[in-house]
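All protein chains of the complex are present and in place, except for one that has been dropped.
So, chain A:
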Amino acid sequence: YSSGVLPTLLLTYVPKENNFPSFLVYTESQNYLAVQPKSKKTLTKSGVKNIVVVEGVRIPFLQSGTSYADLMPHDLARAALQGLLNRTSVPREVVDYIVYGTVIQEVKTSNVAREAALGAGFSDKTPAHTVTMACISSNQAMTTGVGMIAAGQCDVVVAGGVELMSDVPIRHSRKMRKTMLTLNRAKTLGQKLSLLSKIRPDYFAPELPAVAEFSTSETMGHSADRLAAAFAVSRLEQDEYALRSHTLAKKAQDGGLLLDVVPFKVPGKDTVTKDNGIRPSSMEQMGKLKPAFVKPYGTVTAANSSFLTDGASAVLLMSEEKALAMGYKPKAYLRDFVYVSQDPKDQLLLGPTYATPKVLEKAGLTMADIDVFEFHEAFAGQILANLKAMDSDWFAQNYMGRKSKVGAPPLEKFNTWGGSLSLGHPFAATGCRLVMTTAHSLKKEGGQYGLVAACAAGGQVRHSLLLSLSARVP
């Protein structure tokens, strides 16, 4: 489920002492000398405030239909926001603004940001709004916050995202809705009866949220299968990549690396403490699955796609000044971001390929400068296609207007703690997870720059655009 949108976030780890950490450790030591002068460069822009991520949390991501099944989206968002308050002890009156992302909107809480904030103990004087941009909705929430701080309108912004796939709005048919609305205006019993008499059995057929891209009528999975075929990504490669994602996620989970997870006591149920979609299987098991979209010969299966997920996430953004004044040690600087968009039919999921070089150029960095890559994994085939596209001169020359390829990120720096395939993908909540994973990973690896990229498609609202955004922290 995503349409043509992809964000890239470029992050850098904040060292304890100063902006230019002496303990910069590059895994590729041969790059060290060449890269060092560049890394010393601060990405601070004159006249623009430094913006930092103070902290970020998420409730465990669960497969839809499990423990969160009976909740409403704002309940999940509330839990994430409460978790953030607890973790940071930020005084509620300090928060200037709250922005939340969501894709499939619950009609009762259309401004889910406000409903969740009120219930989570934030001040009722703090304004909140909700944004949507398919799978990068919380990226959009974060960059909205960045914009507000950079513009000097706010100092402290909470951004996040929520998705509850266990329950989606299913509507009456248009005919039925029209009848019901007209019924409201009918005055006499006669008028009402005559309206009711017009109802036919087909009026009762429900309308489900669209699973297909509005502009092309193609489902995401189908598009991913075609994309994989276009780049000749085999079923085997996809299964291997999916297995890698699950294996790495399991390792990260067991190793206690997923620091952004906060436990959630679900009303009437046990406390949920960890993601439940991580299931490293075997190649044999995965090989048995039938293609899910292009039948019977496609390559995208349930096992190498991200699954329907419930979850919520939130981050606390501040101007650097404010954070330091309040005594916080920021986890990362958000530096640069870029959104791009492409043809929604054939390049729906290729956003990271377009966005990555753009954001690097903007920041004056190269692929070699990046220590941590966190890319949203909608489908294994989509990730692999993007890697191949980034590694193709032909593609760079013919479609990106570049002289040569950007190069694919090295896998040892790439989604090393799992990804959406294994951790799950609650559409609008994924962006904050990517950012926090990058921040934590930079710290653990002692890296300096991180890059986040994601492709997005719309849940119900599908924009025919692809975007990417990026930011960095020195």
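A few notes on this one:
In the analysis below, contacts are C-beta pairs under 8 Å (C-beta built on N, C-alpha and C of every residue); 3 or more make two chains touch, one makes a residue touch a chain; residues count from 1.
The working rule: contacts and distances are computed from a predicted model.
The chain not displayed here is annotated in its UniProt record as "Trifunctional enzyme subunit alpha, mitochondrial", chosen from "Trifunctional enzyme subunit alpha, mitochondrial", "Myotubularin-related protein 10 isoform X1", "proteasome endopeptidase complex" or "Large ribosomal subunit protein bL20m".
In the complete complex, the residue from A:74, A:114 or A:235 that touches the missing chain is A:235. Among A:215, A:247 or A:276, only A:215 touches the chain that is left out of the view.
From the set A:49, A:74, A:114 or A:388, the residue in touch with the chain omitted from the display is A:388, counting the whole complex. When the whole complex is considered, the residue among A:203, A:307 or A:399 that touches the unshown chain is A:399. Panel shows chain A; residues 214-217, 222, 226-227, 229-232, 234-235, 294, 296-297, 343, 345-347, 385, 388-389, 392, 394-395, 398-399 of it touch the chain omitted from the view.
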